[in-house]
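All protein chains of the complex are present and in place, except for one that has been dropped.
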Amino acid sequence: MKSNSVKRGRNFLHTPGPTNIPDRILNAMHRPAIDFSGPDFLELAIEIFRDIKPIFRTEGRVFIYTSSGHGAWEAALANVLSPGDKVLVPETGQFSASWTDMARTLSIEADYLTNDWRHGIDPDEVEQKLRDDKQHAIKAVLTVQTDTGTSITSDIPAVRRAIDAANHPALLMVDTIASLGTIDFRMDDWGVDVAVGASQKGLMLPPGLGFTATSEKALRAAEACTMPRNYWDWRNRQDDAHYRWFCGTAPEHLIFGLREAINMVMEEGFDRIFARHARLAGAVRKAVGVWAEAGAIDFNAAVEAERSNSVTTIRVADGYDGDAVRAACRDNFQIALGGGLGQLQGRAFRIGHMGDLNEPMILGCLAGVEAALQVCGIPHGRGGAQSAIDHLAATAASA
Amino acid sequence: MKSNSVKRGRNFLHTPGPTNIPDRILNAMHRPAIDFSGPDFLELAIEIFRDIKPIFRTEGRVFIYTSSGHGAWEAALANVLSPGDKVLVPETGQFSASWTDMARTLSIEADYLTNDWRHGIDPDEVEQKLRDDKQHAIKAVLTVQTDTGTSITSDIPAVRRAIDAANHPALLMVDTIASLGTIDFRMDDWGVDVAVGASQKGLMLPPGLGFTATSEKALRAAEACTMPRNYWDWRNRQDDAHYRWFCGTAPEHLIFGLREAINMVMEEGFDRIFARHARLAGAVRKAVGVWAEAGAIDFNAAVEAERSNSVTTIRVADGYDGDAVRAACRDNFQIALGGGLGQLQGRAFRIGHMGDLNEPMILGCLAGVEAALQVCGIPHGRGGAQSAIDHLAATAASA
Amino acid sequence: MKSNSVKRGRNFLHTPGPTNIPDRILNAMHRPAIDFSGPDFLELAIEIFRDIKPIFRTEGRVFIYTSSGHGAWEAALANVLSPGDKVLVPETGQFSASWTDMARTLSIEADYLTNDWRHGIDPDEVEQKLRDDKQHAIKAVLTVQTDTGTSITSDIPAVRRAIDAANHPALLMVDTIASLGTIDFRMDDWGVDVAVGASQKGLMLPPGLGFTATSEKALRAAEACTMPRNYWDWRNRQDDAHYRWFCGTAPEHLIFGLREAINMVMEEGFDRIFARHARLAGAVRKAVGVWAEAGAIDFNAAVEAERSNSVTTIRVADGYDGDAVRAACRDNFQIALGGGLGQLQGRAFRIGHMGDLNEPMILGCLAGVEAALQVCGIPHGRGGAQSAIDHLAATAASA
Partner (left out) sequence: MKSNSVKRGRNFLHTPGPTNIPDRILNAMHRPAIDFSGPDFLELAIEIFRDIKPIFRTEGRVFIYTSSGHGAWEAALANVLSPGDKVLVPETGQFSASWTDMARTLSIEADYLTNDWRHGIDPDEVEQKLRDDKQHAIKAVLTVQTDTGTSITSDIPAVRRAIDAANHPALLMVDTIASLGTIDFRMDDWGVDVAVGASQKGLMLPPGLGFTATSEKALRAAEACTMPRNYWDWRNRQDDAHYRWFCGTAPEHLIFGLREAINMVMEEGFDRIFARHARLAGAVRKAVGVWAEAGAIDFNAAVEAERSNSVTTIRVADGYDGDAVRAACRDNFQIALGGGLGQLQGRAFRIGHMGDLNEPMILGCLAGVEAALQVCGIPHGRGGAQSAIDHLAATAASA
């Protein structure tokens, strides 16, 4: 691949996070640092803590961390769960697994409802587990709205209904990292207690900010929680003294970027954002559907309604190598895909299609992937990209 | 198209100039101004005047103007042609026509060899004209290597041979604006006297710099030239005093960008640059070839060997509207194409494919254009983008 | 100076152009190129041609060139003066001299009213010259509002009154390059026929744009003018076809920057801009006044009222070297000053103080210059910077 070693043109970033950062956001971050305890930053911070709420569709308080999404996971756990507490986690893939691992290292007991990684959360199973928990030992149900590893989107309102049907007081916690700003999420309407988010996916920012949105019930739980914590502690971050809102020096540049990101979300509006994601994801699914006809590749998500609008995990049959597709895309076509995670390592590749994306971007990606399938010699139905073209042409009027 | 009014994702810029500007170049320009008469800028300017020469494959002096390409056209004319002088211009399209118009407003007489806009320069015709010019009234032959309007590339060495065969002293002047840095151009080897270039095409810079590269014969002609001129005057710009090299304040930021652009060209090397352009242009031609099968669209360039590697002009049959394709691409698919120019207005559209471009970019463009053809209801062979995919997959190993 | 070879911190740019470019403008320019013949750029161009007018306080047409300020000089001359025409030029310094040289190379005859470079235009002398010109051979009076070389600002309305008093039809042409956006200039109220400007001084942009603002009388003169010209020709640039407004590919990035620059000027407003420049220039003059007490340095401008608010030329007595101060500032203190030009070479240095400037910037500059005077061993009154501090403290309430 020597002759390709000098790359020209833009890399097509189709990892499921980080995603493409709009120039507007990069420019908003291209500025000097400012006094983070001065009036200008104070005003900005007040705005941001107010304007991040509608992103989660909540009236509740949202905490902003200088952290990865994993940091926000820990913040969510450490504020409402004490060592020895128990949680229920319906498996959805790599990220339900990792969050569970994290909980366990924090001395939290996890009841993990295993699954085949091809289906979303079964609300009935959750309900049954909670009904069985007569003592209410389970303090929280941990869910992942879209598991980036399996590209499965679960039905969060159905989980809420399951908890309610069981009449169980467990907190409903939702990881929205891979879904926020790409599909509907309504914290308050859905009765979510803690939502976890991050900057580098639907919000189109560089990695570096984690979010926890909280219900009042969650904030009350935090008061009683005995987990040793300081950086993550919601209590400190509600202080009147604004320099404590970020626990130390505020991550100014990411906040400058977040200001612009929220502006962009508000300009476009959720309806259009979700429709755009659905339409572009539709193009991906058209292409994958055609490629799948030859039997060597397939959707990981078995149920059509559970296929994510932000990422698509594509399985390759035994005898083929998912990582080879990824490498061919990367080395020959400057397209960055995600690899298979966990039990899917080498057995899948993933196309991210969330954030700052439009028609020719996804078409370029799909056409390049189709070329890579040729290069790799993986049997596939011919005309996947063509099918995506047809889909986008047919739906152009409604866009 | 109301719901589309908020655009997301990157615009696919496929006008034949300006072209995509790499982040490296934008970053190189994102810096404070500096003292343009101080030692740092002096050092940079010396470097630039040296390193721009290999871009034209010349040992001759290259002059850099704060101007558009049209400005460089005027510089080329005003330095070697005096009012009343005569030039020979073989037509190649809109740009041979405009350059001729400019010459005439400068009181230069032009003998314009008309052509059907579908073929390149006929060297025999040039030779005959020069043979007929016994008095050597013709002072220069003005040629356009790649006419951006018709997307026809002419054979410059053949023109040189024609001049030599006629044993005529006319200067050979070449507009390389749309070809420089995309296909071979060898000023010295080919015996070119004046080459005209600009920043915003193969050099990947914003518009704002014009170039004239010169042979010694051209510089001698400039000494005798009586055209009133100052800004364009090569003589001032050869002064020892470096503040005169740019006639006034130097265009620092474009020079910062040019430094990076030349670095990028040198890193990749002409062989790889030209091969990349040829391969991506091949993908475009594959797609257009398929689309043309339905009879409603066609290559403008009649001769395959004359089809440009930087831009492709695509004619639409009577009864169809080239501008509609352009509008559909722009409004539905965020792809910017060029329109038909001059006699091709409304009868063609143009796909630019030069500069900082790679496989998924051109595939995204072609797939989007194919979708736009569907939206516009213009009959076209199905599978143009597919054919481009096949081409790029088949040639991936060599890239 | 080896140990200084790695510079840290910001360079203090106090050349009288280019000036400090605000981050807002650099960011506005940090974006992809766009289709310059598409609707977005068209809309921007229409806005810009409208909104540049108030900058010159004119209702007349303003032409925008991809050029240096020297290019705009040539545009001004080439459109209203024919070869053989005569102009009257009252000397003000290096720039009246250079503009005259340019006119002469364009076969324009110049009557140059010499001056000692320490005083502004004498309107009486202009009036007398025009009265003497019974045949109205003089077609234009060329003036420089602020001559950057001598830092002398002349009284343009007084020149207008002189022309009127002589009842002479000559056009009044004004070079505002170093004054526009720093002190009052009122094209229409003052009866100016052609004003010349550039991007890199009061407008805070990178070099690369030249402007000519025109009265109706000037436009009429252009219709009759026989100077061979195309790029500069106002007539082409008034075409309905917007791609001709910039004669070739539009300088998009500088136009993006100009949009932001005009926004910034309008936000601050002329009153505040001029007051800010006057106050900061006052600080410079306080410092120079103190330094001058030791007899070795002095203001170049003899008359206090003619001292420019954008640049200050400081003479050094015989036996001292102005360039040494400049070098000491550059090499020891990262301050870029202007050098003496023309007859002032080596005998002066210049402090630019226009554009995007505030109190600590000018204080840092003045303090650094005072340190450089110490380093160079040039006798100077002690406490120049202190005097500037006092001035800015005393005037802080009014700022």
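The chains carry the letters A, B and C, assigned in the order they are written, with residues numbered from 1 in each.
Assume a contact is a pair of C-beta atoms (placed from the backbone, for glycine too) under 8 Å apart; a residue touches a chain by one contact, two chains touch by 3 or more.
Since the model is a prediction, treat every value here as computed from it, not as a measurement.
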Report summary line: Listed by label, the shown chains touching the absent chain are A, B, C
Query - From A:91, A:233 or A:306, residue that would touch the chain that is not displayed - result: A:233
Report summary line: Out of A:15, A:58 or A:79, the sole contact with the unshown chain comes from A:15
Query raised in the report: Thinking of the whole complex, not just what is shown, which of A:62, A:102, A:213 or A:369 touches the missing chain?
Result: A:102
**Report entry** chain A residues touching the omitted chain (full complex)
**Finding:** 10-11, 13, 15, 17-21, 26-27, 29-39, 66-71, 73-74, 78, 83, 102, 105-107, 198, 200, 206-208, 227-231, 233, 246-254, 330, 336, 338-339
**Report entry** chain C residues touching the omitted chain (full complex)
**Finding:** 3-4, 6-10, 12, 20, 22, 30, 264, 267-269, 272, 276, 328, 332-335, 356-368, 370-372, 374-375, 382-383, 385-386, 388-390, 392-394, 396-399
Requested in this report: Could you please point out the chain B residues that touch the chain left off the display?
Outcome: 23, 26-27, 30-32
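Convention: only the chains that are shown with their structure count from here on.
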Report summary line: Residue numbers at the chain A-chain B contact, same meaning over half shared and different meaning under half, come out as same
Query - Chain centre separation in whole Å, for chain B relative to chain A (CA means) - result: 45
Requested in this report: Provide the list of chain B residues touching at least two other chains, using ranges where the numbers run on.
Outcome: 10, 20, 30
